[in-house]
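Take a look at the structure set out below.
Removed from the display is one protein chain of the complex; every other protein chain stays in position.
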Amino acid sequence: MILQKEFTLRARNRGFHLITDEILVQLPDLPLTGLLNLFIKHTSAALTINENADPDVQTDMGKIFDKLIPERDPIYEHTLEGEDDMPAHAKSTIIGVSLSIPITNKKINLGTWQGIYLCEFRNHGGSRKIVATIYY
Amino acid sequence: MILQKEFTLRARNRGFHLITDEILVQLPDLPLTGLLNLFIKHTSAALTINENADPDVQTDMGKIFDKLIPERDPIYEHTLEGEDDMPAHAKSTIIGVSLSIPITNKKINLGTWQGIYLCEFRNHGGSRKIVATIYY
Partner (left out) sequence: MILQKEFTLRARNRGFHLITDEILVQLPDLPLTGLLNLFIKHTSAALTINENADPDVQTDMGKIFDKLIPERDPIYEHTLEGEDDMPAHAKSTIIGVSLSIPITNKKINLGTWQGIYLCEFRNHGGSRKIVATIYY
């Protein structure tokens, strides 16, 4: 069986943000066993799972990706939408917009140190639309 | 319930290619609500979602990944299959071969600017096999 819900995450600054609780509050009661797919409907943001403890990990992650895909690289032709735009597209494809997480005993079955991250790659990305699909 | 279909994408030049329509034409009637998984059965290509409007994004994406994982890097030992081969394996793992997309109201539920990309990393990759699995 399938449950599906579309909702919006509030606008955030550029960077990596822990959103596990903000996702969970949007979901219906979870089934005993299943899988949750989260899909972000944008091309300059991404979803991932990473460390939920030290906020420095989130900051470092932002710096690592900014270094990996720098702004103002002369190879870019797609520049009209801002210096942060083409790097945002590349980062979104590197990390991905679709994330599947197992559900076990009516909870998402993350490891002890895992949390869900919204990766916001635009300086002013605005609110972001998510589709959550639960199958069980 | 599960529907599954395997099909082939025609050979393409090395680069990022928008294939949303070519995928959709291969699929059966979509269910009211569900999830579509696309899986590419190769280790030197990938599937992603990115901008469907400006073709420069696709060109830039190719240049970004060629710069990120350059050819002829002396660290490579796996060189017998061509200079483009080991970089292709790395790019495939960075972007990924499996992509899940929500289905809503009998359509794939992409954002306004999202399209499905075939990422072809070989100079002569040939046709590429896809498995589409729909669960609902």
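The chains carry the letters A and B, assigned in the order they are written, with residues numbered from 1 in each.
As a convention for this text, contacts are C-beta pairs under 8 Å (C-beta built on N, C-alpha and C of every residue); 3 or more make two chains touch, one makes a residue touch a chain.
Nothing here was measured: the structure is a model prediction, and the numbers come from that model.
When the omitted chain is restored, the residue from A:28, A:70 or A:102 that touches it is A:102.
Of A:6, A:51 or A:83, it is A:51 that touches the chain left out of the display. Take chain B: the residues that touch the chain left off the picture are 2, 4, 6, 37, 39-43, 68-69, 73, 75-78, 86, 89-90, 92-94, 96-98, 100, 129, 131, 133, 135. Mapped onto chain A, the footprint of the missing chain covers residues 33-35, 48-51, 54, 56-57, 59-61, 63-65, 67-68, 94-96, 99-102, 104, 109-114, 117, 135-136.
We take it that only the chains that are shown with their structure count from here on.
With centres defined as mean CA coordinates, chain B is found 20 Å away from chain A.
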